[in-house]
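I have placed the structure first, in the form of structure tokens, so that the comments after it can refer back to it.
One protein chain omitted, others in place.
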Amino acid sequence: GGGEQKASTSSAKVGLITKTETNPFFVKMKEGAQKAAKAEGMELMTAAGKFDGDNASQLTAIENMVAAGVKGILITPNDTKAIVPAIKKARDAGVVVIALDTPTDPQDATDALFATDNLKAGELIGQYAKGAMAGKTAKIATLDLAPGITVGQLRHDGFLKGFGIAEGDPSVVCSQDTRGDQAKGQEAMENCLQKAPDINLVYTINEPAALGAYTALKAKGREKDVLIVSVDGGCTGVKAVKSGEIAATSQQYPLKMAEDGVKAVAAVAKGGAKPKGYTDTGVTLITDKAVQGVEAKDTAFGLANCWG
Amino acid sequence: MAVMEATLPRRIISTPTAGPLGALLLACVFFAVNSDQFLTGGNFSLIIQQVMVVGTLAIGQTLIILTAGIDLSNGAIMAFGGIVMTKLAVGSGLPPVLAIVAGIAVCAAFGLANGLLVTKISLPPFIVTLGMLNVVFALTHIYSEDQTVTDLPAALTFLGQTFKIGETNVTYGSLLTILLFLFFAYVLGQTAWGRHVYALGNSQEVARLTGIRTQRLTISVYTIAGLVYGIAALLLVSRTGVGDPQAGQTDNLDSITAVVLGGTSLFGGRGLVIGTLIGALIVGVFRNGLQLMGVPSIYQTLITGILVILAVTVDQLSRRRTR
Amino acid sequence: MAVMEATLPRRIISTPTAGPLGALLLACVFFAVNSDQFLTGGNFSLIIQQVMVVGTLAIGQTLIILTAGIDLSNGAIMAFGGIVMTKLAVGSGLPPVLAIVAGIAVCAAFGLANGLLVTKISLPPFIVTLGMLNVVFALTHIYSEDQTVTDLPAALTFLGQTFKIGETNVTYGSLLTILLFLFFAYVLGQTAWGRHVYALGNSQEVARLTGIRTQRLTISVYTIAGLVYGIAALLLVSRTGVGDPQAGQTDNLDSITAVVLGGTSLFGGRGLVIGTLIGALIVGVFRNGLQLMGVPSIYQTLITGILVILAVTVDQLSRRRTR
Amino acid sequence: MTPVLQARGLVKRYGHVVALDGADFDLMPGEVLAVIGDNGAGKTSLIKALTGALQPDEGEILLDGKSVRIRNPLEARRLGIETVYQELAVAASLDIATNLFLGRELRKPGLLGTIFRKLDKKRMREESANHMADLKIGLRSLTQPVESLSGGQRQGVAVARAVAWARHVVVMDEPTAALGVKESGQVLDMIKRVRDRGMPVVLISHNMPHVFEIADRIHVQRLGRRVAQIKPGDHSMAEVVAIMTGALQVSEGKSVVTDKDAAEAIGL
Partner (left out) sequence: MTPVLQARGLVKRYGHVVALDGADFDLMPGEVLAVIGDNGAGKTSLIKALTGALQPDEGEILLDGKSVRIRNPLEARRLGIETVYQELAVAASLDIATNLFLGRELRKPGLLGTIFRKLDKKRMREESANHMADLKIGLRSLTQPVESLSGGQRQGVAVARAVAWARHVVVMDEPTAALGVKESGQVLDMIKRVRDRGMPVVLISHNMPHVFEIADRIHVQRLGRRVAQIKPGDHSMAEVVAIMTGALQVSEGKSVVTDKDAAEAIGL
């Protein structure tokens, strides 16, 4: 990383604050930011929350970055509302703040937003599932993130919307939090199957949870007749789509978000105008078994554009 | 003083695992009444599979807690071990078995490092393992580059295979976990090393004055615990079929919960590893049973919290009665 | 035996906070050399703002650890308190000051509950507060419906306001935190209650035999700690400007880290609350300094882990030398 | 004369061990009563029951002839009963002065004390120094933590505390066990002085010379019961030891040999 080089007064600094340290999604984001920063001759500083939803650490990171004299901060907010006052302070101090991946609430609390629409990502996968089920009576398990985390909520809501059902619909027979963790996803699926052995559609918050679900289904010999759909688009996930373990996933583009973000800050540093508004970095449904009426790309495209 | 003979039922009640065992049975009865799917061989096999990783971690945790220590780094060490064995097995051309050995050895090495810091510089175990937690966590992510390792050779997933006992599928991993518990029950109860661990937990000074090499003993405990975490890593890998850098982040507290629910004292010197197995099962039964009953996640958390307290309360009250 | 008079420097070295203080100063020197922005009044004011929430939680944690207990639920209690005061202030028409009082009272009530469970049923504090952690976490999410509470009245964010000392902006919250530390240093060192807390931590049996009402004392400690968590909740709310149901999830371990880095023994009966302040500052200085140096975040985790161990090592070795 | 402190039929069981098996107890005004008995005879259990440190399963306790329930050591203390426990009830990390005043600290006069509840450490230190000097226990500094003292010095602190605060009865469970010859002598002197103030003292001791030197009466405990109450003058040391071990029995004030071999072995 760029941290090895000592703080030099010559190059302008840009900060990247991700939700957590460890999700490959954010690792890819850092990679994109690093590449762009190098190209622009800027120094990148990074920080992260300690867990999904950790607002305090992000707040501290913003303060420290402002103290370190960054030109701009790119942030994927853990708490879309709670972070707003801190962002306002940073902007008051003359720092450009761009939200990546997740909008703040209100959205105009940041100078700009480079993001995918998580609700849309969920909707796509919901529509796909609806088509793929082809009129069969669905028995759905949703493997969600954790209580109160916006992304998880948006994707879940989007899925239901795309599938055409409301929260509390009886076809959802099992809902469980997994923290996006593979082992927890597996355990949740095992218990769901114990509870409702006839589940035939599984929505998961991300691909690790999906793979956990797959492992649980395989142990029961049910992996062939249950449809698993997911969101994220990491390389492991797309590979799993290719090999048929997961039916489809909504792919997002963290690398592009971060690259664009750094470039925008660099432009400001060079005296250009501040970035504005919402730039959709796009979401694509990846599957090799496309269904009518839902636009999708195949896994070859997915693998070429995946992260992680 | 007059002497009353201890009758057999009295004896059973006064063993330290009686309370936890009672709590476990009560929980089973409750869920059996409230869910049709609970009381099946398959479901129990499932619960054991679900608790085997934390249960195995909790064996190492029990050893350390018996010496009046504590280990906050065990989940992180396990995650690192899992990444090492899977990365080596998939990427390096090393035979899978050697990769497994290397992964377990790395875990033992971190255990050794904990032990050395605790003894040679006399640092409190809590702070050593808290620091180690951060160190190992960071190393895991740096070494794995946050990539999940997939397409594992069969040797690494063998323990996830099942065999049949009657109608029920049981994984080799579950069997290994049970064997590990029996092994450590034997070691703690029937060997000199085990007795010394208890003596050390009672009082380090007393153990030292009795001529026990307390430093060597402590180091051996932490190293063996590390080794057990390595086995837990293998169990985890075989269960999930991947090497996952995100694994184990809440397992430190979960393993401590299992140990304490099993009746082992956090002040050291008192407790049984079989109690830990029961403690791990209590947690697993609750999670499984509540889910079968269709309780939403957040209420599961609520109920688990209440029941952790309740289980220990039952244990405590049952002990008080026999006093 | 001959008696040597303790010379003044010798005395300073032998106070339990000397080691932590040394570690803190060393860290400051290091970062001052390695970053231009570190050694400014503004930056120090920032660090204090950043540690004030965990620092205040750590005051309560210190009280409990001094009694040989531990509190894993403090972050969760704070989060709940924060939600209660913000929801009441925003949604219920209650005057903001009453909302604050209600929030603090709720925290104190949870502290009381912890205390009652620890004393009346003699449960181990670790397990009580672990259960309570789950319970309060769940209640927070249920009560808040997972919504962040915004648009707070001024009374709730007043402590986030700044005033000037010389050139430097200082928040009222920072000031309150410092005052709290001084207050508890006084209470622990200069009042009978404080002395009794130490006696209790030395040995509950000894305290009981000396005629201290150990149950009442323990309950008062947990309740007061809860009250302090309530103040931490207010500090948090004023700092972030919102009521956040996700807050505080790692603050339990962070506050314990601060206490231990400050030289307080986890076995109870030994330690100073001022040490805790130093411990909290050590953590804050590292986070801030490493960030200013531009160290990538995963390496920050790595270095923090190493330095936690190192700081305690320095402390331990400095004590050994004076022996 | 009504006994100051009295017990009837105390029973205390630990699991299947019966520590007290219907023990009686009588302490007369102004006397030094020695309680003797083999290890495990239930002496400590008896005085713990009398001082609120444990709750007997059965039996009655009377103070000045009135039935009382002493639910905890604090209540005993309020009733003016001070105890030196065998396990040395001192807080290891606190200093001597703090230990002496633990649970009844002195506060500064004036507002500092009433509102700020500030301790008057200086005065407590001074008074502690006086108490310790009374006992003639040499200590370098009253501010050193008790854990850094030798076993005997620690015992001295516990004794000094009990004597300083007692208003009604002083109970001491083997106070001289860890003390040197000089210090033991000082504790015995102290006990005499307490008695001379008119306050009765209960002394548990295994040291027969001490018992015979100081006790007005001896309570012999055996197998959880009082088996005899005797006056030191009426019996020789060897006889008392024989009663303690069960070789002799006392009936109506006279000794009766029950275990011939044992009695011979001890030379009667």
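Each chain gets a letter, A, B, C and D, in the order it is written, and its residues are counted from 1.
Keep in mind that, in the parts below, a contact is a pair of C-beta atoms (placed from the backbone, for glycine too) under 8 Å apart; a residue touches a chain by one contact, two chains touch by 3 or more.
Only a predicted model underlies this, so the values are computations on that prediction, with no experimental measurement involved.
A.B. asks: Tell me which of D:Val84, D:Met132, D:Leu149 or D:Ala228 is the one touching the absent chain.
C.D. replies: Of all options in D:Val84, D:Met132, D:Leu149 or D:Ala228, contact with the hidden chain holds for D:Leu149.
A.B. asks: Tell me which of D:Thr44, D:Asn72 or D:Asn99 is the one touching the absent chain.
C.D. replies: D:Thr44
A.B. asks: Among B:Leu24, B:Ile70, B:Leu112 or B:Ala199, choose the residue that contacts the chain missing from this document, as touch is defined above.
C.D. replies: B:Ala199
A.B. asks: What is the set of chain D residues that contact the non-displayed chain in the whole complex?
C.D. replies: 14-15, 17, 36-41, 44, 86-87, 137-138, 140, 148-153, 155-156, 174, 176-184, 206-209, 241, 244-245
A.B. asks: By the contact definition given up top, give the residues of chain B that touch the hidden chain.
C.D. replies: Considering the whole complex, chain B reaches the absent chain at 1, 3, 186, 190-193, 195-196, 198-199, 201-203, 205-213, 269-270.
Basically, only the chains that are shown with their structure count from here on.
A.B. asks: Once you find the CA centre of chain A and the CA centre of chain B, what distance in Å lies between them?
C.D. replies: That gives a centre separation of 33 Å.
A.B. asks: Round to the nearest whole Å and give the separation of the Cα centres of chain C and chain D.
C.D. replies: 43
A.B. asks: Would you pick out the residues of chain C that each touch at least 2 other chains?
C.D. replies: Within chain C, the residues that touch at least two other chains are 141, 298-299, 301.
A.B. asks: Find every residue in chain D that makes contact with two or more other chains and list them.
C.D. replies: none
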